[in-house]
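Of the protein chains in this complex, all but one are displayed in their positions.
Moving on to chain A:
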Amino acid sequence: LEGSISKMAGADGDDSLYPIAVLIDELRNEDVQLRLNSIKKLSTIALALGVERTRTELLPFLTDTIYDEDEVLLALAEQLGNFTMLVGGPEYVHCLLPPLESLATVEETVVRDKAVESLRKISQEHSPVDLEVHFEPLVKRLASGDWFTSRTSACGLFSVCYPRVSSTVKAEIRQHFRTLCSDDTPMVRRAAASKLGEFAKVLELDYVKSDIISLFTALASDEQDSVRLLAVEACVSIATLLPQEDLETLVMPTLRQAAEDKSWRVRYMVADKFSELQKAVGPEITKNDLVPAFQNLLKDCEAEVRAAAANKVKEFCENLPEDNREQIIMTHILPCVKELVSDTNQHVKSALASVIMGLSTILGKDNTIEHLLPLFLAQLKDECPEVRLNIISNLDCVNEVIGIRQLSQSLLPAIVELAEDAKWRVRLAIIEYMPLLAGQLGVEFFDEKLNTLCMAWLIDHVYAIREAATCNLMKLVEKFGAEWAQNTIVPKVLGMANDPNYLHRMTTLFCINALSEACGQEITTKQMLPVVLKMSNDQVANVRFNVAKSLQKIGPVLDSNALQTEVKPVLEKLATDTDMDVKYFAQEAISVLALA
C-alpha cells in the first residue's frame, strides 16, 4: 500500500507545469477576493503538487504565512480538515497539525472554532501512537498558551484524544483540563464549562466522581454568571452518567442552587434545559425536587425565565412519572399555569399558548373540559394576536380529546379578529391554518362562518395575503372537492374578473392558475376558460400578459380541441400586442403549449 501511495505521488510529477511559486503567488494575491478564491481551491493546488510537495512545500508555506484576513483563514481552516488524502493518507495526517495549531490561536472566534472542528476531525484519522506523539503535545501546547485564544481552543480537543491515549497521558490531560477550569480569564472558563459535559462523557466513572464533580461545583458557583449558566448545560450530561444513588449528593445541591441563582440568566438556562434535566435525574428526584423548582421558575420575577419555563410545561408534564402524574399536574402545575394565562408579559403568554393545548392529551377529556377549556377560551380572547394564533395553530391536540366543537363558539370571533388584524403577518399566519381548521370544523361550519373570510382575503391590499389566499383556496378545493368549488367559490372568483380594480382582476387569474388542476377539465374548460379569454381584451397590459401566463398554466388541463380552437387564436393575437411584455409571455405560452 505504501507503494501505491508513493506511486500516486510520483505520477503527478508535472513539476514543470505548475511550479509552486506560481501557485503560491495565487495564494498571495493582493486582492483579498482572489486570495480567498485560491484558498477555497486549495485542494486543487495540493493535487497539482502531489502529496510529497504538499507536505514539504505547501504546508510549511501555509504555516509560515498565517497572517491574513479572517475570511481567508476561515476558508483555510475548513480546507485543512479535509486534507488527509492530499498529504498522503492517515500516516501523514500529522503534517496538518502545525498550520491548524496556528489557526487555533487566532483571535476571531469563527476561525478558531473552525480550526478546532478540523482538528477534531483529523484527530480521528491519527493512529493511537500518532495521537500521543503528535496530537496530544499540540493540545498541551495550546492548553498552556499565553493568550486566552489558544487555551479556549484546547478545551475542545481534550475529549477527542482522551479515550485513545495511555493512562499516564490521560492523567496529564485531566490535569490540564482542571487547570483551565480555574483559568484566570472568564473566556477560558466559559470554554471549559461548555466542554465539561462532553469531557465527562469520555472519562472513567471514578474520575467523573472524583474530578468532574469538583470542577462542576466550582464552575457552577463562579463569580461570573456567564460561566455559571454553562455549568447548567454540563449538569445534564453529568447527571446522565452517574448512578441514581450518587445524584443526590453529587449533583443536586448544585442544581438546586442554580435554580435559585441570583442571576436570571442562570435561572433561564435551568428553565430552558428543564426537560433534559428531568430525564437525567429520574422520576424520584423529579417528584421531590424538580416539581417545586419548576413551580418557582413559572413564578419567577423575570419574564424571560417565566417564558422559558412556560415553554416546557407540556414536556415536563409528559415526562412526569405516570403513577401520580395527574395528581402532580392538578395540584402543583395547573395553578401556576392558570396564573400565567393572565401574565403581564405577552411573550410569557404566547410561550404558554404554544404548548398549553398539549396538556389535554395528558389530562384526558374530563379534566380538559373542566380545567383547561376555560384557559383556552381566555387565551383565545387575549389582547395579543400571537397568543390567539398559537392557540389556533395547536387546535389539533384538543380536537383529538374533546373535539373542536367545544371551542367553535369562541374560536370564530378569534379567527375573525385575527383575519382582520392590522399586521399582515398575523393575517398571513391565520390563512395558513385555514385548511387545517376547515378539515376539523367540517364543510358545513366552514361554509357558514369562514367562507366569507377566505374570499375577503382575495382583495386584501397586501399582495402576500392575496397570494396566500389563492393558495388557501386550492387547498380547500383539494379537501372539499370539485363540486363544492363549483358551487361556492368559482362563481365568486370569476365574478371578480369584472372588478374595476385591475389588481382584483389579476387575482381572478391567479386563482384560476391555482384551481384549474384541482377543479378538473370540465370546470376549467366550461367556466374558467371563457373568462380568461375574455380578459385578453383588458386595457391594462399587466392583466393581458397574465392572461398569457394563465393560458400557459391551464393549458395542460384543457383538451386539444379547446387549445386549438379557443386558446391558440387568443395567444396569437396577444403575440402581436403593442406591449412588449404581453408579446413575450404570449410567445412563451405558444411555444410551451406547442401551438406554433
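Following the convention adopted for this analysis, a residue touches a chain if its C-beta (ideal position, glycine included) is under 8 Å from a C-beta of that chain, and two chains touch if they have at least 3 such contacts; residues count from 1.
Simple rule for what comes next: contacts and distances are computed from a predicted model.
Considering only "Protein transport protein Sec24-like At4g32640", "Serine/threonine protein phosphatase 2A regulatory subunit", "TAF1C polymerase" or "ATP synthase F(0) complex subunit e, mitochondrial", the record for the omitted chain gives "Serine/threonine protein phosphatase 2A regulatory subunit", by its UniProt protein name.
Only one residue in the set A:302, A:517, A:566 or A:581 touches the chain that does not appear here, and it is A:302.
Counting over the whole complex, chain A has residues 1-5, 8, 11-12, 14, 17-18, 22, 26, 30, 34, 41, 43-45, 47-48, 69, 85, 89-91, 94, 107-109, 127-130, 133-134, 147-148, 185-187, 190, 223, 225-226, 262-265, 301-304, 381, 383, 409-410, 412-413, 416-417, 420, 422-425, 448-449, 462 touching the chain that is not drawn.
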